[in-house]
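One structure follows; several queries about it will come next.
Yeah, one chain of the complex is gone here, protein chain that is, but the others are all in their spots.
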Amino acid sequence: MGMVKVTIDGITVEVPENATILQAAMKAGVDIPYFCYHPYLKPAGLCRMCLVEVEGMPKLAPACVTQVRDGMVVRTNTERVKKVREGIVEFQLLHHPLDCPICDQAGECYLQDITFRYGRATSRFVDEKELYPTKFYGPLIVHEQSRCILCKRCVRFCTEVLNGADWNVYWRAAHSLIGSYESDKVANYFTCNLVEVCPVGAITSRLYRYKTRIWKLEFTRSVCEHCEMGCSLDLGVRENQLFKIKHRMADPSPWICDKGYYAFDYVNHAERILYPLARQENKMVSVEVEDAVSSIADKLKNYGEGEVAFILSPSLCLEDAAAVSSMAKAVKGLVDYRVYGEDYLPVKGNVSDIEDVESAKAVLVVGGDVAVSHPVLALSILKAKNAGAKVGVLSAHDIFLGERVDVFSLLPAGSEEPLIKELLDGNVDAIPDLSDEERSCLKDMLSGELLLVAGVRASSALRAAIYSRSKEKGWKYLFLDRGCNAKGLYSAGAYSEGVGEILNRVKEGKVKALVVAGVDLFNTYPNGSLVKEALESAEFLVVMDLFFHDTAMYSDFFLPITSFAEDGGSVVDLFWRVRRRNPAMQPKGLSRPVRDWLALIGEAMGADVDSQGQVAETGWDPLQAKAELLEVKGNTVALVEHAFYRSARYASWCSRFSEVAESPCAYISEDDAKALGVSDGDKVLVSGKGGKFEFVAKVREGQPKGSIVIDAGFDRFPVTLLLNGSWVAPVELRKA
Amino acid sequence: MRAVIDKEFVSEATWNKIQDLMSRYPDRRSALLQVLHAVQDEKGYLDMEAIKWIAKLFKLPPAEVYSVASFYTMFNLKKVGKYLIQVCTNISCMINGAEDIVRHIEKKLGIKVGETTPDGKFTLITVECLGSCGKAPAMMINKDYYENLTPEKVDAILDSLK
Partner (left out) sequence: MGEYKLLLANVDKPDSEKLETYRKSGGYERLRKALFEMKPEEIVEEVKKSGLRGRGGAGFPTGLKWSFVPKTDEPKYLVCNADEGEPGTFKDRVIIEKDPHLLLEGIAISAYAIGAHEAFIYIRGEYEYGAQVLERAIKEAEEAGILGPNAMGSGYDIKITVHRGAGAYVCGEETALLNSLEGRRGHPRIRPPFPASKGLYQHPTVINNVETLATVPFIVERGGDWYASLGTEKSKGTKLFSISGHVNKPGVYELELGTPFEELIYEIAGGIREGRKLKAVIPGGSSTPMLTADEIKGVKLDYESLQAAGSMLGSGAVIVMDETTCIVKAVYRMAKFYAHESCGQCTPCREGTRWMVQILSRIVNGKGRMEDLDVLLDMKNIMGGNCLCPLGDAALGPLISGITKFRDEFVEHIKTGRCPLGG
């Protein structure tokens, strides 16, 4: 790329020849005000705030869309520019409610800042303001049309990044309205980006509404804990309360998802347990730290080899994992983090960056709903598509990505894996419900450069098949893991034979003492009755967590731990990079990180607990997988998956976020719906091994007959009772 | 996924017309306005159901179709009367008495601009220049032009509509 010289207000800078005046000005350190420009959206030239004078051009030029020329001379400090800026600001404010004192954007509002800097002191407007009522779009966002400056950043985000969504501009002229079509909900997982891109207070977070003022918050850089993307976040804290999360760095992507942005208020939740508890005569009572530590140490000391086990959340930080591993070694115990019952271990993919995904020629996603497990990755895949890649989604469940790509089939829940295996063997016809166009596209994808993305549901057997096929064909592959730090836990050696095996041994009495940290097994492990039996059989149970959840009910000791906001651990992301958090607030009450508790306990036991987590890149070869492809038969087969709004950590204690998913749904086929006489929104009953559950039916186009998908993750709704170690099980479906 | 579209939503003739319209352009989406016209011609107006159906036909989010449809004034997104009276009040018609024509129709039908008669027969709106400035004042009723209007002429026209 050639470089050219541009002079702005007397400052000469060198910029690439395709740069805009605005970019050159940024380099020159000259402030050009703007509203509609956004560094990660296509320049639109709508707001006209950035008009500047260019020597030799009769009209003022919009700096955001005007390309530089060598030798160009730009002036931003002339009387003409000043007048126009005043005019544009005045125009923007004509019908603005001027309600800064109650606006959550105040303090970080472009309109406020630019008015102060470039506006005129008084207004000439004496007419009636046209104002609009406030609109709430579900529990997460609120739109104040009156404050909207129609920069269309939000709509452009939906068109350019989400490839279309239920958010747009309607009507025209001064009566253009922004919003969702028809419903009062915004049905996608990325609405927080609307809040983030809106330069004014038109779209704000309902979580933050009227809570505090931005300038009262102190921000600390951290890393999201909801998935392996490890999005960089800034945590806004005031008086040791976490009020707001912002995404200020395009790391790894300029966008984040609603989990990362909204699912944090559990940190401040009143139900958090902040002091150690011990069971005394069937009641949990608060005890001193020293007493808890010494009692636990005394207990653990007495168990022999293989009699103690540790089950960890895959979202614990690397240092915690190292401490647990080291403790497990000391007591010759077992440890595992695969609380979702998965039988695979992390494998390093052969793409090393999100840019590799975005520049892929073809991407095929199998075995999971990426937009739920790794939301931002779904946006990168769309970016690849928009750059010309062919994209396919073959999965038993998908809400977001499938309908936006070239090839999409919802596979029957019970035979998802064998079908994908057949496809990998070259049998494109095995995939049901494809149009001819899709079929030939899929064929092309398989015969060229391909990136295969294995979703979190893909078993080790399927992963082995993907791995070997990819090696053979020279494809790229990427394996997704559950939790935000599975790769870190694996690196720290925090795994053995699997959580199922540990639970079985507890049930059989072989493992006597169990330590569960950071997870409610009833919510995660796909066999609720096994969890129950195991917890009942355990001789000694220590639970370390934030909340007194169902697993904690069985505990002998409960130790309060810190949330991600109070701790400075590291996590290993999807691309095997270590990402470090900084503590944004003081630990609440007597909570402390898992590793600190273990250090105390270790000290009391006379064992040395090491918490220096090291990252070992890989070691496990997926070809070692012994398991078979998952196949489940039955008249009706159910896939149980956490609903997006219940898939965040501690979702039950995230007030507004979890509210978005009001009640558990069952996705059923049109055929089944017809046969049962149910229509969308009716109640259906799903019964199986461990019980009977009521769902709201969602009749879904493309859903295969005899195959249903049901939501997990709802409070007091233990659908894991239906399962037997995998997330798929035969069930019966009836009209309620 | 093979999209299944309910052909019965429109008459066979309209369905065939839509197929023809959609095959005319190098890019299918170009036919959107024409299909909106075709469906409106049959249904009289475009309700949410129609918008959703068209969205599915074009594989677009309904919000996108609604966004497009609402930009253009000729698409009725709410129910209108059997006869949509559109009186031009722009400059050439205005200076030739368009306002009197509007007032006359208001009085005759007992409705204000923007309203529909209780029997659902007439909706009265004012519109921008219709390209009849040489025969001002002018109006359209549904798709037909009526020009050089006088109150008497308007009476005769409205009375002739069943």
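By written order: A and B. Residues from 1 in each chain.
The rule we apply is simple: contacts are C-beta pairs under 8 Å (C-beta built on N, C-alpha and C of every residue); 3 or more make two chains touch, one makes a residue touch a chain.
This one's a predicted model, so the numbers in the text were calculated from it and none came from an experiment.
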Pick out which of B:1, B:51, B:136 or B:154 touches the chain that's been left out of the picture. B:136
Sole residue of A:83, A:117, A:216 or A:734 that reaches the chain not shown, by the stated touch rule: A:83
Would you write out the residues of chain B that touch the absent chain, in ascending order? 24-27, 29-34, 36-37, 58, 67-68, 71-75, 89-92, 94-96, 127-136, 140, 143, 145
Even though one chain is hidden, which residues of chain A still touch it in the full complex? 43-49, 51, 58-60, 62, 65, 67, 83-84, 87-88, 90-92, 94-95, 124-128, 149-150, 152, 169, 171-176
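The criterion applied here is as follows: only the chains that are shown with their structure count from here on.
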Take the average of all CA coordinates in chain A, do the same for chain B, and state the distance between these two points in whole angstrom. 45
What residues on chain A touch chain B, complex-wise? 164-172, 180-182, 402-403, 408-410, 433-435, 438, 701-702
Interface with chain A, chain B side, in the complex: residues 1-4, 48, 60-64, 66-67, 70-71
